[in-house]
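Note that one protein chain is taken out, while the other chains of the complex remain in position.
As written, the chain order gives the labels A and B, with residue 1 at the start of each chain.
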Amino acid sequence: MADSPEAIKKSVKLYSFIGLVLFGCTLLTVAVATFPALDFGGHGFDYMDAIIGLAIATFKASLVAVIFMHLNHEKKAIYWIFLGAIFFAICLILLFALAFFDPITFDGLMPKFGQG
Amino acid sequence: MEIPYIVNARKDTGLNNSKIAIWLFLASEVMLFGGLFSSYIFLRIFADYPWPERVLPVLPGLINTFILIASSVTVVYAWAGLKLRKWNVFAINMTITLVCAAVFMVFKGMEYNAKFHHQAVQYNDWSVVDGHTHYEKDGHGGNFYAVNADTVTFKLASYYDPYLEEILKRIEDAKAEIKIADNYISTQVNDAEDQFKEKLIATKGEEVDGDRLKEILAEAKDYFIEARTHNQEVRTEALRLAWKQFRANKDNKYTEFADKSHHEPEVKEAVNALHAELVAANATGDLMNTGDSIAISLDGALIKVDPDWGRMNGKKEGGESLVKLKDSTTIAGIAADSGMELDVDAIDFQHMVMKLKEKVAEGVEDASAIEAAIAKSPILNIQGKEGDRIRNLWKLHEKWVDLFTQELVEDYGLDEDGNPNRVPTERDIYRLTWKHMVAYKRIQDNNLEFTLAEVKNQLPSMIEGFVGADHKIFNPKDDSGKVIPEDSHFPSITIPREQIRFESVFSPKMNNYYAIYFTITGLHGLHVIGGALVLAYYLFFGRKMYNENPEWLANRVEVGGLFWHFVDLVWIFAFPIFYLM
Partner (left out) sequence: MSADDHHDHHDPPFWQKYILSTDHKMIGLQYGITALLFLLFGFFLMMMMRWSIAYPDEPVPGWMNWVFSDTWKGRWLTDGKVTGETYNMFGAMHGTIMVFLGVVPLGFGAFGNYVTPLQIGAPDMAFPKLNCASYWLYAIGGLMMCGSFFLESGSAKSGWTNYPPLSAFADSQHPNQFFTGQTQWLLGLVFLISSSLLGSVNFITTIINLRAKGMTWMRLPFFVWAMLVTGFLLLLAFPPLEVAGIMQVVDRTFGSSFFQPSGLVSAEGIEEIAGGGSPLLFQHLFWFLGHPEVYVLLLPSIACVAEIIPANTRKPLWGYKSMVYAVIVLGFLSFIVWAHHMYLTGMGSSVSTFFQTTTVLISIPSVVLITSLLISLWGGSIRFTMPMIWACAFLPMFGIGGLTGLPLAFNLVDLHLHDTYYVIGHFHYVVAPGILFGLFAGIYYWYPKMYGRYMNRTLGHLHFWPSLVFINLVFFPMLIQGMAGFHRRWYNGGDSYMVPEGSENVFGNTVREFINLNELMSISVFMLALAQIPFIINLFTAWKIGKKVESDNPWNATTLEWATPTPPGHGNFTFDVAAYRGPYEYSRPDCEEDYYPQWHEPKENTSADLDAGVQEKKEH
């Protein structure tokens, strides 16, 4: 944990910089979603746009977690707790989804409606 | 006794207690919002209706994102100020953080408010119109089930006072007479004389006012509950007696059941018969009269109730109608005008088309059925000037779709099979949004050329988009340059109730998109408020702690700041998911 005044002043500079990066990424997200020129995949919203949007969001979230919440110099125990939670959250999401991508409820590319 | 490691870190773990605690708490919050977001994914993938995309104005969401990021930065500055023992740095930055939180909630409140005043109505053919009712402005239209009531029946055990009050108020407004429809007789056992005493709580044909009716209902309710209790006691005693007698007579009267278990159907039959006998013979007591409702006759008084209060069977104006409320009160009569007046600011055929496309895919319907269904839709078949305006706007929209399809082919070309690489989405083709309505009308009013570029030009600006569909937005001017008020509102229509399949304001009831949107952002908002309260506590009451033990305060603020960052984290995901996807 950075404790000396100089280390803290340096951190403050870092926080300001990351703050600006976050602003920029937010504008980027809106731009990708708004301008047709940046519309990847097919026209309109499709899985490509979802991936890009979520990727930017994940990047921003990681910046906040690692730098603002100083996970980068936190003790191992904390790392494990947080990562464990994220792991189980992903399990929650993936296994739910897995439960549906199964022959009974899954018909090729599109899920069968009304099977939920 | 002092709990160790509240301020100082323990040597082997290197952590103080609150640091561990907050990360544990954040882990559980990750699971909480993880559960919510996974529910979102579920609901979206398995929606059997077109998932609304880009229906929220982006600007307020974007501003809120900036505000929250800024507050995340200032909360870190505040913490740094404490670590550097600079109280003023802490105080100023914490104040900014709290102001940001407040502004965030204000914008959120404005967004929510706009949604709760915006209406959508779905016709029986699954087509949808969005719009605003005028009710709040001028008392017209509004959303009611209206019945010219002949009889209202109140169930004694469950009638709900607020519903009763409202019905009485309507009756009063209609200046109608209330007459009791039937006698309600209470039978009391008069212990002294061991005889039943009858009392008329309500007399048939009796004319009553609101207060007298409330009295009657209250008295009848008390009696009914007493009677029900008494009767159950009598019947219970009779049944006990029946079993006792049955078992006692297994050797003489009930020999055939001697070795049969009490589960045997014949045994049950015999006992039930015995039970009925004992009750009828008053062997264990007299039964009291238990009528469970009281009805009043109204001779056609107009009663209007909130549709959320119950169901209406028979919605066509002039036909027989029965409104059944959630407290089991029924209002029977002839349906009055229960239609909804709406200023239409969006027309949406996506749901209808989606259902038809399923049928086309299964081979039940022909591909041309879609065009036919749209043409037949009630929205495009309204008589009068407003109907003309709608038909005109839709025609312009179809023209726009053609132009847009062409442009996509020009820009992105064809693939090997000769199919365009990009086509307009279902949303582009079948949903006419308020922004396009405005653009088309502006082009028409100003006699501009109808091209894609011109449409783009005439779309409402982002600021106008922030405020939402303003119903005076058109501002068509006459030759002298004066605004024509009659023409400056969105097309105004009346939808008869029997054509409505489903209607709602933009609340969780509307569909799961709004439901999960409000749930996640609402919960997030509560977390913002909670976090702000904790940080505010340290700002306003932290001075004393700062003077005694500044490191302790720094730790506390750090822990609060960690929570604040997590709240920001959630919003970082919520914003693109709800506003941009």
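Operating definition for what follows: contacts are C-beta pairs under 8 Å (C-beta built on N, C-alpha and C of every residue); 3 or more make two chains touch, one makes a residue touch a chain.
Being a predicted model, the structure only gives us computed values, none of them experimental.
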Quiz item: Which displayed chains does the hidden chain touch?
Solution: A, B
Quiz item: Which of B:93, B:458, B:511 or B:555 touches the chain that is not shown?
Solution: B:511
Quiz item: Given the contact definition stated above, which residue among B:324, B:357 or B:391 touches the chain not shown here?
Solution: B:324
Quiz item: Any idea which of B:275, B:389 or B:497 touches the chain not displayed?
Solution: B:275
Quiz item: With respect to the chain omitted from the figure, which of B:523, B:536 or B:581 is a touching residue?
Solution: B:523
Self-check item: Residues in chain B touching the chain absent from view
Solution: 1-5, 10, 13, 15-17, 20-21, 24-25, 27-29, 31-32, 34-36, 39, 42-43, 46-49, 157-158, 160, 162-163, 225, 228-233, 235-236, 238-240, 243, 261-266, 268, 271-272, 275, 308-309, 311, 313, 324-328, 502, 504, 507-512, 514-516, 518-519, 523
Quiz item: Residues of chain A in contact with the chain that isn't shown?
Solution: 77, 84-85, 88, 91-92, 95-96, 98-99, 102-106, 114-116
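To be clear about the criterion, only the chains that are shown with their structure count from here on.
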Practice problem: In the complex, go through chain B and note every residue touching chain A. | Solution: 13-15, 19-20, 23-24, 26-28, 30-31, 34-35, 37-38, 41-42, 45-46, 48, 53-54, 58, 62, 65-66, 69-70, 72-73, 76-77, 80, 83-84, 358, 408, 422-425, 427-428, 562, 565-566, 568-569, 572-573, 575-577, 580-581
Quiz item: Which residues of chain A touch chain B in their complex?
Solution: 3, 5, 8-9, 11-12, 15-16, 18-19, 22-23, 26, 29-30, 33-34, 42-45, 49-50, 53-54, 56-57, 60-61, 64-65, 68-69, 75, 77-78, 81-82, 84-86, 88-90, 92-93, 96-97, 100, 111, 113-116
